[in-house]
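Here is chain A:
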Amino acid sequence: MPGAAADGDAVSYRWGVAMRALLAVAGGYAISALCTASLALAFPKDRAQAVLGATMLSFTVYCVVAIWAFSAGTLARAWLVAGVLAAVPAIHLLFAWSLP
Partner candidate 1 sequence: MPVFNIALCFSGFILLALAMERHFETVIGASPRRAQSAMLKVGGWAALILAATRSIQSDGPSVGLAIWVGELGIAATLVALLLTYGSRRVVLAAFVAGLLAACFLG
Partner candidate 2 sequence: MNGMGFRQSNAWLHTWSGLLLGWLMYAIFVTGTISFFRDEISFWMQPEQHVSMADEGTPERVLSAMQKMAPDASVWSVSLPGPRDAAVRVQWFDQGEKPSKFGGHRVALDAGTAQVLPQRESRGADFLYRFHFELYGMPRIAARWIVGIATMMMLIAIVSGVITHKKIFADFFTFRPRKGQRSWMDAHNALAVLSLPFHFMITYSGLLLLMFMLMPWGVQSAYNGDMRAYFNERGARVTATAPASHDQPFAAPLAEIGPIMAQARARWPHGVDHITVTSPGTSQAVIELRERGADSLLDRGRSERLQFDGVSGVLLESVPPPALSPVTATYNVFSSLHLLRFAGPWLRWLFFLAGFAGSAMVATGLILWVVKRLPQRRKQGSHIGHHLVERLNVATIAGLLLAVAAYFWANRLLPVEMAARADWEIRIFFIAWASCLIHACLRPHRQAWIEQLAMVSILYFLLPVYSFIYFDTHLLNSLAAGQWLVAGVDLSLWAVALFSAAGVWFLRTRQAASKRSSGAATTVKGRSYAGL
């Protein structure tokens, strides 16, 4: 773990860790939930299988997001990519639910 050279560094380090943890825990869950909900609608002919498959995959998505949250080079990039990952299924769901 990188040591804190000065107090300012220590605070910014802790802030970074906290924000990445928030992204991993809450962002991870949100993105997995959105992907699951979205994927479940992707195969209307085989609804039950789509739900099962999407739910099974959700944990892979969560794991990937959590690892990304801590591996991204900068905090900004972590949140940015996560935002994109969340936006794609979100937009699909918005369309799907607004249609009659």
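In the analysis below, contacts are C-beta pairs under 8 Å (C-beta built on N, C-alpha and C of every residue); 3 or more make two chains touch, one makes a residue touch a chain; residues count from 1.
Candidates were picked such that all candidates are chains of the complex that A comes from, given by their letters.
Just so we're clear, the structure is a prediction, and the values are computed from it rather than from any experiment.
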| item | value |
| --- | --- |
| Candidate touching chain A in this complex, from 1 or 2 | 2 |
| Contacting residues of chain A [partner candidate 2, same complex] | 1-2, 16-17, 20, 32-34, 36-41, 46-56, 58-59, 62-63, 66-67, 70-71, 73-75, 93 |
